[in-house]
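Left out: one protein chain. Kept in place: all the others.
All chains are identified by letter, namely A, B and C, in their written order; residue positions are counted from 1 within each chain.
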Amino acid sequence: MKNTFGSALSVTLFGESHGPSLGAVLDGLAPGIPVDEAFIAHQLTLRRPSDGTSTARREPDPFVLESGVYRGKTTGTPLCIRIPNTVQHSDDYAFYGKARPGHADYTAYAKYHGFEDPRGGGHFSGRITAALVATGAIVISALKKKNIFIATHLARGCGINDRPFGNFAEDYALLSEKPFPVLDAEAEAAMKGAILAAKADCDSLGGILETAVTGLPAGVGEPWFDSVESLLSHALFSIPAVKGVEFGDGFALADARGSEANDPFRMERGRVITSKNSNGGINGGITNGMSLSFRCAVKPTPSLLRSQQTVDFVTGENIDFTLTGRHDPFIAHRARVVVDSMTALVLGDLLTQRYGTDYLGE
Amino acid sequence: MKNTFGSALSVTLFGESHGPSLGAVLDGLAPGIPVDEAFIAHQLTLRRPSDGTSTARREPDPFVLESGVYRGKTTGTPLCIRIPNTVQHSDDYAFYGKARPGHADYTAYAKYHGFEDPRGGGHFSGRITAALVATGAIVISALKKKNIFIATHLARGCGINDRPFGNFAEDYALLSEKPFPVLDAEAEAAMKGAILAAKADCDSLGGILETAVTGLPAGVGEPWFDSVESLLSHALFSIPAVKGVEFGDGFALADARGSEANDPFRMERGRVITSKNSNGGINGGITNGMSLSFRCAVKPTPSLLRSQQTVDFVTGENIDFTLTGRHDPFIAHRARVVVDSMTALVLGDLLTQRYGTDYLGE
Amino acid sequence: MKNTFGSALSVTLFGESHGPSLGAVLDGLAPGIPVDEAFIAHQLTLRRPSDGTSTARREPDPFVLESGVYRGKTTGTPLCIRIPNTVQHSDDYAFYGKARPGHADYTAYAKYHGFEDPRGGGHFSGRITAALVATGAIVISALKKKNIFIATHLARGCGINDRPFGNFAEDYALLSEKPFPVLDAEAEAAMKGAILAAKADCDSLGGILETAVTGLPAGVGEPWFDSVESLLSHALFSIPAVKGVEFGDGFALADARGSEANDPFRMERGRVITSKNSNGGINGGITNGMSLSFRCAVKPTPSLLRSQQTVDFVTGENIDFTLTGRHDPFIAHRARVVVDSMTALVLGDLLTQRYGTDYLGE
Partner (left out) sequence: MKNTFGSALSVTLFGESHGPSLGAVLDGLAPGIPVDEAFIAHQLTLRRPSDGTSTARREPDPFVLESGVYRGKTTGTPLCIRIPNTVQHSDDYAFYGKARPGHADYTAYAKYHGFEDPRGGGHFSGRITAALVATGAIVISALKKKNIFIATHLARGCGINDRPFGNFAEDYALLSEKPFPVLDAEAEAAMKGAILAAKADCDSLGGILETAVTGLPAGVGEPWFDSVESLLSHALFSIPAVKGVEFGDGFALADARGSEANDPFRMERGRVITSKNSNGGINGGITNGMSLSFRCAVKPTPSLLRSQQTVDFVTGENIDFTLTGRHDPFIAHRARVVVDSMTALVLGDLLTQRYGTDYLGE
């Protein structure tokens, strides 16, 4: 099922950037989960460009809870969130055939034979992630009540490193409110400077998002195809612009010795822990009760306000093409809340499988 | 479905290291695909330790085609390959409770409450990958007849780089026969030296596998959850010891500018190509007709013949524990054929979805 | 996935009777299928009470194509149809706890612990079938272009038999326009008379729907779990009030001899046919190229305007309870178009699996 993901808890996506609406259906939610519309709105705000590092354009993203909520709580039946599009007309089809490099214009044509909606990227638009964020917010809320917390920061942006996670509770609180999710103020300032410089140069920049999840019990996930790494990477690579995912020390483990890569187990207050966490809280595909830790590489946004070589796949000619309009030179900070949301959806699914359909609402 | 993966073409795993048998059921295969038992055996050989870099132990891996093959060709009904285990008795349960660091002993206990089979790692054993290799071999053969070729080399091992892919046809031929899949002879010698040194030190080493797939048509894959990256990473992270996956330039794209990350489209002999391939042959989750390119980080094998700190999760005590027996100091080269196999299974699935159930057999 | 059904072509349901909207997401549709909004509206009309046999209440069922359609044709990406509810307020919750016999009030409470939306039956409302009809209409249109035609008549209603299918093309044309899908005029009059009598008696009646599908190629379906019977029955039993499904001669085959039950194969103009069709066009779970034939038993609507014994599951007391409001004494004729729609969704899925993702749009 192409636009449906998840087993016990599943999400189904629909919509195009310039069609009437986009949205998602979240199915398998426990009954009785409080639906906090203000928190959904807050999460959608974190997905929007809202500071000097992004364009002035605003996407208000009002949302409608079409089903699955009654008296402020989930019913246990499918919850549909719909986000009406305010812009439904566009001149983009006038440029149809002119493949933007790094975009899906040409591959969409190869797959859909010209029937795809090209306006604003159609179904490929990053705007669709708003539906993931809105539904993810409900699961994030439910996980919090189980003392499971997800936080993501921009560990590296524009070639500049943020500091690592420190006191998780403090960092979590800080990141929850920050549209630009960097922990270190100097690093943040440097990144923003680099973004403005890239913007002036009609270019764009990428970064690495690092996520930590605390509070997961040991014993969640499966040995092979439904390993925590498998399911999370499946979800994370669904996010546009993500081109790499690593767990724990990830690619650095390729250069480590076994004696460095192994995390020694220890008893701590009657509980099994590991004394370090190079494996990201996962052994054999299953959570070990430590913090879940992973990183996503986000490529620079491909929309550049400069001339690029490409083709017109309708005429079959080589052309030079310059995009117009407003385009962000940086999107990795906006992808943060999408990463949090996809993480919540996967963990919500695994916990529902493990403990049954009422678990998240209890 | 925990041990079943795939949609139009699916694989279901079963088995433990020291149980009667392990194996896999491959369902959704087109009828009429020739089943080359010698090629299956060859692929299984590539998974075995067979040179000085690995232990002297031999796992002969004889296999039985239990169903789905008639007169040397696939029938179109489920194909079961079974690999009997020669060693079914083991003293491993005598050590039950002593969690090997980096292994799934503790997480299996957390999940299965002590009912898991601990002998030789049970269902978590890397030996189960033999079933993936055997079934993958059949799909690899079918893809070859469609001029789709998969090759993986050890791009980096023990901290030493192999040369990049050059002439693909030549490299493909070379790698197909090499148990130690390194293109550059000097790099190979250096890696083997490092492995022997690590072995002498009772330690282990990791590496990075790089895969290229040629011959895929444009237009395969889906925009969101079933993006080529999503499905491949799901499959690749199912392989034990894989802790990172990246497509195209991957994590390096996080540091690139958009003008560097974008791959310009060009017309070449009436066909759309890109003049470089930083995106690994995928735009918007869908193949663009260029070579598919990705890399997997393989952590060093966690089995070390040296004393390690850990716990006994039965008694709840901190202990020091030293493994005995034979253990490989390096497994990344063996994982190569598992990567090829999982890649074939995912691509076979996507092509069957796209073109129908007869496609791979035509 | 609880509210998602189908593999290559899937439908995801959402909505409650008195929430903001209900609808469905149809995913996996071929690109380029013409979307005929007038035909969708026509099909929705067939689902509405529109003659003397039903209540005077009208449900206008306006629909919105939220996604997946561009310039009048399917894009190949998810198509969402949303049907806003005009009545969102209700006094039904005032009666919460008083379980209507034959309804899901009590089982919903057992499953959702009181968090379910009780207004108008909530997610259990027959009104949700409008979403199935609207999405099914698009697939029905696509199948027609492949010369695959689905027709359902009320083979038995109120204890009165309709005549069997005769000339299929004529019967198909007749049924396509009739809100009360009975072929024989006398039988129709008798059924309508019986319905009015039942209404006067504050009671309700059921019937049997019989479906024929022509034009299917041989070789569609699977031997075991995805047999045509398995998938169709799964879909048909999803329709509220359906309590029996049989294929070909169905239950009558239990009393037949093998020599009567077998359908002899014959050559006819170079094509394999059967000289009769007791097996309903299916052998071994797979279509044999003959007309697909099956029947659904539809129980009488459980909403009765008379006093019934039941319980209040909130107070735990036995009570007598009399429904108020308008309720149809007969719904089997309205279920007809739901049966057609579910049949189209299943067949569209099987054909897409068999022939690939472009098939229905070609």
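The rule we apply is simple: a contact is a pair of C-beta atoms (placed from the backbone, for glycine too) under 8 Å apart; a residue touches a chain by one contact, two chains touch by 3 or more.
Just so it is clear, the model here is predicted, and its values are computed rather than measured.
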Contacting the left-out chain: of C:Pro20, C:Pro101 or C:Gly215, that is C:Pro101
Which is it among C:Ser17, C:Gln43, C:Ser141 or C:Thr310 that touches the chain not included here?
C:Thr310
Which is it among C:Pro62, C:Gly159, C:Gly193 or C:Gly325 that touches the chain not included here?
C:Gly159
One chain isn't shown here. Among C:Ile83, C:Ile128, C:Ile150 or C:Val213, which residue touches it?
C:Ile128
Could I get the residues of chain A that touch the absent chain, sorted low to high?
7-8, 77, 223, 353-357, 359
Hidden partner interface residues of chain C, rising order
1-5, 7, 13, 99, 101-104, 106-108, 110-111, 123-124, 128, 156, 159, 198, 203-208, 217-227, 229-231, 233-238, 240, 242-251, 253-259, 261-267, 270, 272, 274-275, 279-280, 282-289, 297-304, 306, 308-311, 313, 316-318, 329, 332
On chain B, residues whose C-beta touches the chain left out of the figure:
1-4, 6-7, 10, 12-16, 19-23, 25, 27-28, 31-32, 64-70, 73-80, 82, 111-113, 115-117, 122-123, 358, 361
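As a convention for this text, only the chains that are shown with their structure count from here on.
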Give the rotation angle, in degrees and rounded to the nearest 5, that superposes the C-alpha atoms of chain A onto those of its identical copy chain C.
180
Which chain has its C-alpha centre farthest away from the C-alpha centre of chain C?
B
What pair of chains is linked by the most C-beta contacts?
A-B
Distance from the mean Cα position of chain B to that of chain A, given in whole angstrom:
27
Give, as an integer number of Å, the spacing between the C-alpha centres of chain C and chain A.
38
Quick check: how many Å separate the C-alpha centres of chain B and chain C?
45
Residues of chain A touching 2+ other chains?
1-4, 7, 13, 111, 123
